[in-house]
Every structure is written in structure tokens, then in C-alpha cells.
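Only a single protein chain was left out; the remaining protein chains are all shown in position.
Up next is chain A:
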């Protein structure tokens, strides 16, 4: 059988400039040239003769893959492994540096739902616009229009400008457009990471449905190993831009988990976005930074960030993920304090205590999230996470269970009450 996607020697090179800003201003360059003309011209000359000292970075290096019709393939790997770059190349958003890909069939991607939504336009108008951007024809959209509206469940507001929508309605409409694409090849990237748990569940359900429909090929990029193992038979593990392993999903996930436990993430703070600076992020127990958490004591997650602009529908907090990448819990400052949703400028230090005897022993990741609901996620290109290992409480009787076969997500911190009836002769 011929593959529907045939990837040959694909590499993608990025240049890293060690500048803090993403784009330059002409005035900066002019001032720079005037202030230190010697360095400036030396650098220009270096550039001209190709002796540039800029670092090159291969996001993908010699990737070869064949994907066949009807396969549902999971693509997993650490952040920066090249997963998203691969999808971006497949959709054509960014061209490869070398290599060739032959794709047979119509490709659509769910890189981000709601792409191209315009706040001034009504729900109806946005369905057409968004559908067209995602690759549907006018006729196709007209045919599916009723279905899309029905799935979104916002019939009543379909002629209201989406700027008046709640963020939940916005996401629902956006997702239902995306869910009605009927491509031969569907690329999905982390859609499931956005939105609340309920929405994630709905997405997963839709993914299940899409997967079962005849002959659709799906590439699924995710950090959620539960979802990957549920949806994909085959998986690919990427690391540092290379394909490390291809095979049955269970085996590949095993390799990935192993890799995660032996690697370490490094994060240098502070990091800055246009509107937010994260100064510090720490996990402490008994007032000291901690990686190993004793289960019998509570521990704290501390964030220290500045907001440079008044923001609306703001959320600050974190996802708590277990070793499989499943989000065990999510918690935001605004969960219990709605006054912080419309946040004023200033520096904020937030602390959350996680009670003792709550988590079962194991590895966890705490991934910081700073975003405005439905509109913007901050510091998205940085992986702001800390890995912790939680140990069982000292008084927890663990002698009979091994570390590896723990079942469940949380501990019930209460003791059983036992009443023993001693049989006596009546």
C-alpha cells in the first residue's frame, strides 16, 4: 500500500539570535550603528562573509516517516522535540529547510480552534469566515451550517457579534466549526490542552468519533498520554528533532515516560511577555525549595509575577499533571477570588498550599498557566514547569504495594473506622 503521507529527509533549521525581543526596531539598529559603529560594521562584515556567530538550531533533523491511510498516529516527545514544527511543516505554515513531503488527500489542522474569528462579526458570519480559513468551500459550509450551529448549542446567539459571547460560547462555536471539517488527513495539536475539563472531554469524544469514521488519517500531537494511548495504535517518539522510536503506542509511551523521568527541565527566570513578567516560580515545603515532597506534610506552590497592563478574564495558576501527563487537577487564583479576574497592573505574589495526604506517591509536574480566558496565553513558548516527587506519608502502610503499581489519583486521608464484632455464643 502506498502511504498517504510520505516524509523524506525533512529538516528544519532555525536561527537563534540571542536577543530578548522578537522583532527589531529600525531605530534600535540605527542607534546601535551610531553608538558603536566599529562593532556594528564588524558584525555586518561577518554576516556578509558568512562568518556569522548566530547559533543554528535544528528543530527537525532528517525525519523520515511513512503514514498510511486510516492510521491514527500519536506524536509524542518533550517540549522542543520538534512535534509542533513537524505539524507546521505538514500544514505548510512554515516550509522545511531540506527534504520533501508528499501528501495525498485534503489536509486540515486543528492547530488552534477559533483561528481568524473576528469579534465584530456575528456567530453566523464567523462560521463562514472560520470555515473558509480552515479550508472549507462556501457550498460545503452552507451544507453543514445547521449541523455546526446545533453542535455548538448557541442557536439563540448566532446573530450576535462574538465579542458579546462568553468565552465558553466562543470556544464552543470555534470547536464545532473545526469538528465539522472533513479532511482526509487531520492534524491535531494540543487542542485538548485548552479549555476546561468538560470541554476537553467533549473534544476527546469528538476525536473518538472522528477516529472511527472510515479511512481518516490522523496525526495527534499531545502531552496527554492517556489521550494518546486511547486514540492511537501507533506512535512516534521525537527527541531533539529526530525520530527516536516508532511502534505500538504502549511501548512508545513507556519510552517517553522513561525519558521524562531521567531528563531534567531547566528554566531560567525571569521571563517576560509583552504584558506579563514571571519573576519566580517555586515549590516549597516547610519554607524550603523542594523537589521531593513528604506526603505527610503540606507543600506550597508560589508564583511571583508582574502584570504590565490591565487584563480582562485573567487566570493565574497551574495544572498538576501526573507522570502520564494526565491533568490531575487545575487550580487558579481566580477560582475562589473573582475580583482578580480583571487584574490591575502591579506585582503579585501568590501562594497556594496543597494539603498533606492528598496526592498518591509518584512523579508530578506542575505547569504554570498565565492566560486571559479565550484570548491569550502568556509565556506560551516557555515550558514553565517543575517536576516533583511525592512520597507516601510516613504512616501510610505501603509494605504490600510496589511503587509502580499504584492505582488512582488521590489519597483519602481519613482512616477507616473498624468495629470488630467478636462472636460470642448466644
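The rule we apply is simple: a contact is a pair of C-beta atoms (placed from the backbone, for glycine too) under 8 Å apart; a residue touches a chain by one contact, two chains touch by 3 or more; residues count from 1.
Keep this in mind: contacts and distances are computed from a predicted model.
Looking at the choices "histidine kinase", "Transport permease protein", "Biotin carboxylase of methylcrotonyl-CoA carboxylase" or "DNA-binding response OmpR family regulator", the name in the UniProt record of the chain not drawn here is "Transport permease protein". When the full complex is taken into account, the listed residue touching the unshown chain is A:121, out of A:121, A:294 or A:323. Mapped onto chain A, the footprint of the missing chain covers residues 14, 22-27, 29, 88-107, 109, 111-112, 115-116, 118, 120-121, 125, 128-129, 132-135, 137-138, 184.
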